[in-house]
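Of the protein chains in this complex, one is absent; all others appear in place.
On to subunit A.
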Amino acid sequence: MQFFATQLLNGLTAGVVYAMLAVGYSLVYGILQQINFAHGYVYMFGTFVTASLITSGSPLWLAIAAGLVAGAVIAIVIERFAYRPVRGNRLAPTVTAVGVGLIIENVAQLIWTSRIRPMPFPFQADIIRLGPVVLSPLQILVAAVGLAMAALLWVISTKTDLGRAMRAVKDDLATAELMGVPVDRVVVTVYVLGALFGVVGGILYGAYYNTLSVTMGFSGTLNAFTATVIGGIGSVWGAFAGGLFLGVLQAMVTGYVSSALLNTVTFTLLIAFLLFRPTGIAGVQVASRP
């Protein structure tokens, strides 16, 4: 029981991090039917800004704010120069996204080198005992941030004009434009929102696992992308569900089956979902445009 609880907590913690990153994919896909392959690199860059500021002694709040700003600024620049000129084309944004991603990774390598670095954060070595279960204050922080971000997303998408505009653009971009929705501004906001969730996820990741590398832009988001597909790409609630599901599943496979089978199970599941339930847990139907 204690072992089960420990693995469940491990899985949920990883799941929240996956969910934060998955939201970035799903937001963009839900509205533009485009897989934002640069997302992983944006989250990596923002996280590195935060980590390097923490290492150089900046106050924590300033480091986090700077990371979020960096992520948002890069998202705006990418949208303006790599995505907007090719919007509407199904293939071109994928190519420009990969190109932009490589540029970001190389710039990050020039600034921070390719060495793997720790990310100092409060409470990293602390533990809390709840009966037989050992808990980290950081796990509580991860859960709290995850809940807060989900609430924020709910408020934005249901209670604000922006949310309504996002739904309008999702339903039909051209008609929304005709109705006076500022499509360009809505699209850029969607990218920025995705990037902010990504950087939040990256900071939680760095704080909890205490290890960062510039290559995590690609490898680190493989799981998040799988979570997106499992959850139902295009649905932000699916992204949360997929993230938590995948995190817990991986912890349970490691705990009760074998760590050697982790990727086999993960990617078999991905293939199974793609074959038998491509709409994911959320069962999202995204109308395809001709």
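Operating definition for what follows: contacts are C-beta pairs under 8 Å (C-beta built on N, C-alpha and C of every residue); 3 or more make two chains touch, one makes a residue touch a chain; residues count from 1.
Here, contacts and distances are computed from a predicted model.
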*Any idea which of "Phosphoribosylformylglycinamidine synthase subunit PurS", "Spore gernimation protein KB", "Branched-chain amino acid ABC transporter substrate-binding protein" or "Phenylacetate-CoA oxygenase subunit PaaI" UniProt assigns to the chain that's been left out?*
"Branched-chain amino acid ABC transporter substrate-binding protein"
_Listed residues A:Gln33, A:Ser58 or A:Gln109, member touching the removed chain_ = A:Gln109
*Thinking of the whole complex, not just what is shown, which of A:Gly11, A:Gly71 or A:Gly231 touches the missing chain?*
A:Gly11
*asked:* One chain isn't shown here. Among A:Leu60, A:Val134 or A:Val265, which residue touches it?
replied: A:Val134
*At which residues does subunit A meet the chain that is not included here?*
3, 6-7, 10-11, 13-14, 109, 113-118, 124-125, 127, 134, 136, 205, 209-211, 213, 215-216, 219-220, 222, 250-251, 254-255, 259-260, 262-263
